[in-house]
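Inspection log for the structure reproduced underneath, given as structure tokens.
For this view, one protein chain was removed and the others were kept in their places.
Chain IDs A and B follow the sequence of writing; residue 1 opens each chain.
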Amino acid sequence: MSPHGNPDAPASSATEINREAPNASPKVEAAPEAGPAVDHHDRSTWGLWEVFVRSSRGLSHVHAGSLHAPDAAMALRNARDLYTRRNEGVSIWVVPADAIAASDPDSKGSFFESPQGKDYRHATYYTKSEGVKHL
Amino acid sequence: MAAQNLQSVPAELTPEEDAAGQAHFDRIIAEDSRIEPRDWMPAAYRKTLLRQVSQHAHSEIIGMQPEANWISRAPSLKRKAILMAKVQDEAGHGLYLYSAAETLGQSRDKMMDDLIAGKARYSSIFNYPALTWADMGAIGWLVDGAAICNQVPLCRASYGPYGRAMVRICKEESFHQRQGFEILLELSNGTPEQKQMAQDAVNRWYAPALMMFGPPDDDSPNSKQSMAWNIKRFSNDELRSRFVGMMVEQVRVLGLTLPDDQIRFNEDTRKWEHGPLDWDEFHEVLAGRGPCNAQRLERRRAAHDDGAWVREAAAAYADKQRAKQSAKQQKEYAA
Partner (left out) sequence: MSTPEATETTGHGDISTGVAGGDSNASATRITPGNALRPEDIALEVKTGLVKPTEDIAEYALRLGDDALILAQRLGHWISRAPELEEDIALGNIALDQLGHARSFLTYAGAAWDKSEDDLAYFRREHEFRSVQLFEQPNGDFAATIARQFVVSYYQYELYRRLTESTDATLAAIAAKAVKEVDYHRDHSAQWILRLAGGTEESRTRMIHGLRLMWPYVNELFQDDDLTQRLAQAGAAVAPSSLREDFDRLIADVLNEAELEVPDVPAAPGGGRYGKHSEYLGYILAEMQVLAREHPGASW
């Protein structure tokens, strides 16, 4: 049990915190337009994290925004403080921004073209069965 | 760089690629759809947005100060809690907006440096002093009121991350204006001294609040382009006029008056009109010669500098933990 854990606590909001979250930081890289950074920035800059919040049980986590934190443990806590001040969530994910791979917007045409026109993947394509019960 | 995956970074493109990008961009704007970070965008669009979003973020952060100064003196515990929550929201709103600006390829550090160095602008209204408790009311009612008026249309700004930040901000800010209104209402219904305090605050904040919408349309060179890009939805004067209309109604409920005897509804234009504003003062304050410019920047600089060792410590700790983790993993691998 971690020392700042909660050995014999009553039901507690803080049990939502993942106390085992790794304390490692994503590598911080200067943003491209940041120019030559002053030295102390390299040492004091916290990485960018993307925050996903589950608003209630049964729903998916949804991207809520981003924030800066030195490591995952603090990112979770900062996310709790920043993105759930008004009961917006019951669960939080944080992901280092640079760990997310995104599809290329320039290839939008080809990447997302295939499903267009394949109506037979949708129930509405099948009209002859309309009116038949339980189908 | 992997981080670019979620960010917008201007790339070296061939003229053909640029032309295709421009066509795509124009089509999205024409459809009133949204530009997302990794889409091609004109350099001027990126620059305009970055300026606007970062200025907006700076305004939230600097805007914390005049109100934070009153947290310790709030005259009731309920008001103290409300004010604390409000100023805290402003820090949150600054964060949402810095995040949106970061998707345009600018680091928060750089933006913060520019702010502290006096190179960045923020809403000039926060360079006025909050002198009495009634200013908490006037700031909430007039300043936040004007801000919300500005921000609601921005929820539909063409740049996705900006619009999304504004949605969250507008939802949260709905309480800010109301709490300001209630402070003033309570004062107005209080002792003669309290009522005087409320009227004095409204007198001082009215004109600066009106100037928050920016210079008159005929003196606002960038507005036209911003509207063409669907960043701005309504002109400065249009929003200002709408705001005056709302305030005229609300000030009656407050039992106070607006310090402007030229407010009238123009039946021909169907718009509210107001008396002349001192745009020379506006430009003076914007240029750094306002009552509190130096004080506000110094406070931000001090917080940033005093916190450097804390940020360094947390980053250093994270590095050490990462090193420990990878050493442990290597050992396990070897074994």
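For the reader, a short list of remarks on this structure follows.
Operating definition for what follows: a residue touches a chain if its C-beta (ideal position, glycine included) is under 8 Å from a C-beta of that chain, and two chains touch if they have at least 3 such contacts.
The shown structure was predicted, so the numbers you read here are calculated from the model rather than taken from an experiment.
Touch, as defined at the top, links the missing chain to these shown chains in the whole complex: A, B.
Which of B:24, B:46 or B:311 touches the hidden chain is settled by the complete complex: it is B:311.
Only one of B:6, B:49 or B:95 touches the chain withheld from this view, namely B:95. The missing chain lies against subunit B, touching residues 32-34, 61, 64-65, 68, 71-81, 84-85, 87-88, 91-92, 94-95, 98, 133, 148-149, 152-153, 155-156, 163-164, 167-168, 170-172, 183, 186-187, 190-191, 193-194, 234, 238, 242, 246, 299, 302-303, 306-317, 320.
Along subunit A, the points of touch with the absent chain fall at residues 2-4, 6-7, 9-14, 17, 19, 23, 46, 52-53, 55, 59-60, 62-64, 67-70, 73-74, 77-78, 81-83, 85-89.
Simple rule for what comes next: only the chains that are shown with their structure count from here on.
Within the complex formed with subunit A, the subunit B residues making contact are 1-7, 9, 21, 36, 38-40, 88-89, 92, 95-96, 99, 102, 105-110, 113, 164-165, 168, 172, 308, 311-312, 314-319, 321-322, 325. Residues 22-25, 28-35, 37-38, 40-41, 43-46, 48, 50, 65-68, 70-71, 74, 82, 85-86, 97-102, 104-106 of subunit A are the ones touching subunit B in the complex.
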